[in-house]
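Here the complex is missing a single protein chain, while all its other protein chains stay put.
On to chain A.
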Amino acid sequence: MNRYTISVFTENFIGILNRITIIFTRRGINIDALTASESREDGIYKITIELTTSEEQVIQLSKQIEKIIDVIKAFYYTDDQVVYQEIALYKIPIESLDPRLEKVIRQFNAHIIAAEKDFVVIEFTGHKEDTQSLLEILKEFNILEFARSGRVAVAKPMDTLDKYLK
């Protein structure tokens, strides 16, 4: 079992995300995280799927995804073939704001991006292991809420989408 990123480039067609996710549902495979956004090309969407599975399975999944009519191309990568980030937000009660917390924020190079009457919001970007370790520490500060995005990733291999658009 390995961690993989599947990058799917699609036409902007209603239901495309559903068509992709049912491929996973049918085979009982969990999606660890999923993000969707516009790509470099106008009108083409990029869906990034993170999952833990075998190489054999990820190849099959990529082929099944590519079989969807409105999918232009699906690439799969191991973690060392992509540059990726995840963003995390941490909501901390205002009472917890003390020098100890300030030190943690500095150490992690995190930011306070909002301060309200009752709480502050800390933002931190990194790999899941990094945002997770900050979460563990912030539990001591009575963290109120936590949210982490799916992976956004760009590939290292230079095989570009352009050749599949002809």
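Keep this in mind: a residue touches a chain if its C-beta (ideal position, glycine included) is under 8 Å from a C-beta of that chain, and two chains touch if they have at least 3 such contacts; residues count from 1.
Operating definition for what follows: contacts and distances are computed from a predicted model.
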Exercise. Absent chain per UniProt: "Acetolactate synthase", "Cytochrome b", "Chemotaxis protein CheW" or "Branched-chain amino acid ABC transporter permease"?
Worked result: "Acetolactate synthase"
Seminar exercise, completed: Note that chain A touches the absent chain at residues 10-11, 14-15, 18-19, 22, 26, 59-60, 63-64, 66-67, 69-72, 165
